[in-house]
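So the structure is just underneath, and the comments pick up after that.
Only a single protein chain was left out; the remaining protein chains are all shown in position.
Chain lettering (A, B and C) follows the sequence in which the chains are written, and residue indices restart at 1 in each chain.
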Amino acid sequence: MDILEFTPEPDEYAWTFGGKPPVRRVKPGTALRLWTEDAYCGTIRSTADLASASLQMPFVNPQTGPFHVEGAEPGDTLVLHFVELTPARSWGVSTTIPFFGGLTSTDRTATLQDPLPERTWVYDVDSANQTVGFHAQSSGLELALPLEPMLGTVGVAPAAGEARSSLVPDMFGGNMDTPEMRAGATCYLKVNVEGALFSVGDGHYRQGEGESCGTAVEGAMNVAMVVELLKTPGPTWPRIENDEYLAVVGSSRPLEDAWRAGQVDMVGWLGELYGLDKLDAYQLLSQISEVPLANVVDANYSVVTKVPKRLLPGTTVYDGIHQHLRSTDLS
Amino acid sequence: MDILEFTPEPDEYAWTFGGKPPVRRVKPGTALRLWTEDAYCGTIRSTADLASASLQMPFVNPQTGPFHVEGAEPGDTLVLHFVELTPARSWGVSTTIPFFGGLTSTDRTATLQDPLPERTWVYDVDSANQTVGFHAQSSGLELALPLEPMLGTVGVAPAAGEARSSLVPDMFGGNMDTPEMRAGATCYLKVNVEGALFSVGDGHYRQGEGESCGTAVEGAMNVAMVVELLKTPGPTWPRIENDEYLAVVGSSRPLEDAWRAGQVDMVGWLGELYGLDKLDAYQLLSQISEVPLANVVDANYSVVTKVPKRLLPGTTVYDGIHQHLRSTDLS
Amino acid sequence: MDILEFTPEPDEYAWTFGGKPPVRRVKPGTALRLWTEDAYCGTIRSTADLASASLQMPFVNPQTGPFHVEGAEPGDTLVLHFVELTPARSWGVSTTIPFFGGLTSTDRTATLQDPLPERTWVYDVDSANQTVGFHAQSSGLELALPLEPMLGTVGVAPAAGEARSSLVPDMFGGNMDTPEMRAGATCYLKVNVEGALFSVGDGHYRQGEGESCGTAVEGAMNVAMVVELLKTPGPTWPRIENDEYLAVVGSSRPLEDAWRAGQVDMVGWLGELYGLDKLDAYQLLSQISEVPLANVVDANYSVVTKVPKRLLPGTTVYDGIHQHLRSTDLS
Partner (left out) sequence: MDILEFTPEPDEYAWTFGGKPPVRRVKPGTALRLWTEDAYCGTIRSTADLASASLQMPFVNPQTGPFHVEGAEPGDTLVLHFVELTPARSWGVSTTIPFFGGLTSTDRTATLQDPLPERTWVYDVDSANQTVGFHAQSSGLELALPLEPMLGTVGVAPAAGEARSSLVPDMFGGNMDTPEMRAGATCYLKVNVEGALFSVGDGHYRQGEGESCGTAVEGAMNVAMVVELLKTPGPTWPRIENDEYLAVVGSSRPLEDAWRAGQVDMVGWLGELYGLDKLDAYQLLSQISEVPLANVVDANYSVVTKVPKRLLPGTTVYDGIHQHLRSTDLS
């Protein structure tokens, strides 16, 4: 198996999906070992580093990529399988950021109130116990929380000649910020431009559903993944498959529209899989879907619609490519 | 232990929270064995019974209650612990309803499009295997889905002299439609009027998160529960505790506001429990909260914010009354 | 013409629509001379009176009524024509209120930020010049703004046995807070209960569109009005007619749903008036509607959809009752 290793120099980071030439070209079937910088560009390393002083807007959430996938044409299905996500540092970090996050007013949910104070939390990674350590600053509370590495941002170049900030999730993927994007997951994205031009980044060592304060336990990540390409029609919204679930991620505002978009896509998917008309698929979805929030903090909000494979018969999708990729051995 | 048994006659159903005199008075510490009619008033029994012909609006979602809790005063905490929820019929039912549900336009998300067609699905209850059977009508697909009984509607009389339709969830509880309201759960509600005047109803034999089509597998339910009263300040939004989680249910529109309301309440709750200031509690919540949707179909939408006890130390809340009530033996 | 005069005692105020027996019975065709207290119950009279100290929640926005209209049956059209709205005091008042208003977080658009500071502005009424005086507190700016009296709250008892706070607008009318509800306007409301049980209140000496800070120039009001009843089907959402416009007021959240509800109702109205199918009515509305916001601060937001009569031929609606009532002489 071809393995491409790539660690970007700072001047190679991608700040947008679309609008940037590829850093490398890869053939379908290639494995990649990538390194991704954290969303703060590594500038926040202690509780004394506050976000507004450390960040150089708009240079946040640097992506590793884009990669040109040979043979990828608009309408195809790009397949990204994550084999391993491993923290690349012994610490992660999270902050409040003025007028950013879910429980504060923002530039759009604008109010006249003062911003929340800034604070930075540094989490130490305990690799042996697979935990990250939360240290309260207003009390002595210390908690070891499970390490659950994921990528906040995975996407391709958008359609219609757009270039979108790496902070935004939409049909092209991007900053979806869902814990579902973890090792063992396969992500399906519709190709919008020749070569697909996908990027990944925004490693999270763990994250609650909703990413309430706007940032997860952010950390640089080592990413082992495989790229595949299917010449079948790509999905309208990003889809994720793992061993237990089929999922769709809708992203929009208000939050109910993010939900509606993903749900309607899943109704279509269930309909295709089982030969159901839309009413039957709607009914089935109504009784089996699990719907965890992804984020309520980005320029678009993201909601996951999942259906458990254990409740469904014979759920082989996309020619079983997920099962095939699960056996990838990169050692 | 006092046990009150009560099965309402049709003319005793409650259609609102508030605005109706109590059917019974109970002392704190009383157990109740109740029967609740399904949300369709039992009028839909075969696939030939369509919603618009069968329902007599606004007489839907009948509640069993209200019950006057002796000694309950505004500001107190009403405690409702569900010991057992058992289907009272051998079948449940779900339907589409014109201009009602999450993936159709409604009276508020109003469009000029035609309504979706009406259809009714009847689910047979298999008590031995603890499943309900889904029968597709456009294909031969049949699925046995786990029976997971819950109550869609639990609430007290609202504040400010309001009487609210049993279709609406809000601060007083009501039609929250969350799968968290199952046997083993304890619900905490703020008392708004003397006697609290709580009602329960809307049994679901199972439900997906979001209740996409507007109805779950609806069914009459036998409810075994215990009523308690704490003279401590009641929560702003309904709270639910089970053996694994602490949860808050926010209800509003748009969906992000339902989320925000529940999240802010949980930040306050975590802060009280662990002596955290609001920034530390916000940070902790950001990394540990689980946020399943409840419904995106009612007059207000509902979102659950949960925190797992396993990640938190010594989470005894409300004087440990949940643990105490878990040992209830009604046999 | 029968003229009923009524000034409520404080213990006669209505705090809800629905849930309160009538203060008087009136025959269709009756004129009323009413007095309405301001939304603060007259408790805020100087810049030293701040809202949170002065208000006794939930006793705000007192209504004058309800009035039982003889012969009114569910489904009928109640017609309320406002002949004259005259400030009943020589001053009006506006305040910020913690966590209330459009440019602050609220109990639903909940954030962790501190509330905005409280401040009270007293406006002096200059009857001769028909102005109210704005006095800035952080600079010497003084402005004489046109006196434009209106009623923030007009409604009937809701359907489905509900009783709703006088702070809420919905299908039954209520706290719509639109400047369209001024002298010369005729309001059409669907009757939901026998007798209709309408109330009015919440006088505003003037108000911007949106009522941004949550309160207008609030003031006690003398209201001269006429009540009529039509045995024709009442409108789904409140309608307002004046000499220049036909209007519908939709109320919901998010704001686009308030807009959609009113727009769809107007498409139906235009269709009926001109024999247009829904596509033609939609197209016409798209090119002629004027859409000022009413409020973005109440429990539901309200948006007005207006069509100018000057662009439309022969717009006689509801049997020309508006034109008829315009000639009312109460002197």
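Following the convention adopted for this analysis, contacts are C-beta pairs under 8 Å (C-beta built on N, C-alpha and C of every residue); 3 or more make two chains touch, one makes a residue touch a chain.
Keep in mind the model is a prediction, meaning the values are calculated, not measured.
**Q** Using the touch definition up top, pick the residue from C:Asp2, C:Asp126, C:Glu244 or C:Glu290 that touches the left-out chain.
**A** Going through C:Asp2, C:Asp126, C:Glu244 or C:Glu290 one by one, C:Glu290 is the residue touching the chain not shown.
**Q** Which residue from A:Thr77, A:Asn242, A:Gln263 or A:Thr315 sits in contact with the chain not drawn here?
**A** A:Gln263
**Q** Can you tell me which of A:Phe67, A:Phe172 or A:Tyr282 touches the chain that was removed from the display?
**A** A:Tyr282
**Q** Specify the residue from the set A:Thr7, A:Thr109, A:Asn222 or A:Thr328 that touches the hidden chain.
**A** Considering the complete complex, A:Thr109 is the one touching the chain left out.
**Q** Given the full complex, what residues of chain B touch the hidden partner chain?
**A** 103-105, 109-116, 254
**Q** Since one chain has been left out of the picture, which residues of chain C touch it in the full complex?
**A** 94, 96, 102-103, 116-117, 119, 121, 134, 136-139, 141, 143, 145-146, 206-217, 253-256, 259-260, 263-264, 267, 274-277, 279-280, 282-293, 296, 301, 303, 305, 311-313
**Q** For review purposes, identify every residue of chain A that touches the missing chain, sorted by number.
**A** Its contact residues with the unshown chain are 15-16, 18-19, 58, 107-112, 159-165, 236, 252-254, 257-258, 260-261, 263-264, 267, 278-279, 282.
Going forward, only the chains that are shown with their structure count from here on.
**Q** Can you pull out the chain pair that has more C-beta pairs in contact than any other?
**A** Contact tally peaks for the chain pair A-B.
**Q** Distance from the CA centroid of chain A to that of chain C, rounded to the nearest Å?
**A** 47
**Q** Report the inter-chain centroid distance for chain A and chain B in whole angstrom, where each centroid is the mean of the CA atoms.
**A** One centre to the other, that is 32 Å.
**Q** Give the residues of chain B that touch two or more other chains, as numbers and ranges in rising order.
**A** 253-254, 260, 263-264, 267, 279, 282
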